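Structure, as structure tokens:
Here the complex is missing one protein chain, while the rest keep their positions.
Then we have chain A:
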Amino acid sequence: MPVTVNILFFAQARELAGKSEAEFTIETPIAYSDLVKRIVDEFSLTELQDHLILALNSDWVWDQEILNLKPADEIAVIPPLSGG
């Protein structure tokens, strides 16, 4: 069943996606790897796909996890920031 969630982009993901947040409609339940793939394909983040943290409603998402998404869930896409 598809749900519409909110994707939040940080650091380089924000730059590549060209926005800081977006609504995204996606099937649920969904495996972590499929979720990453859908997001990086949709928002031109392929270069970052092995270098980011995903958080669902501010909680770390495990790479083996199957996620049950609800409408308006927040998924944060967080690559590391290294400047200082």
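Here, contacts are C-beta pairs under 8 Å (C-beta built on N, C-alpha and C of every residue); 3 or more make two chains touch, one makes a residue touch a chain; residues count from 1.
Following the convention adopted for this analysis, contacts and distances are computed from a predicted model.
The subunit not displayed here is recorded in UniProt as "Adenylyltransferase and sulfurtransferase MOCS3 homolog", chosen from "Adenylyltransferase and sulfurtransferase MOCS3 homolog", "Brix-domain-containing protein", "Tubulin gamma chain" or "CMP/dCMP-type deaminase domain-containing protein".
For chain A, the residues touching the absent chain in the complete assembly are 10-12, 14-16, 20, 47-48, 50-51, 53, 55, 58-60, 62, 76, 78-84.
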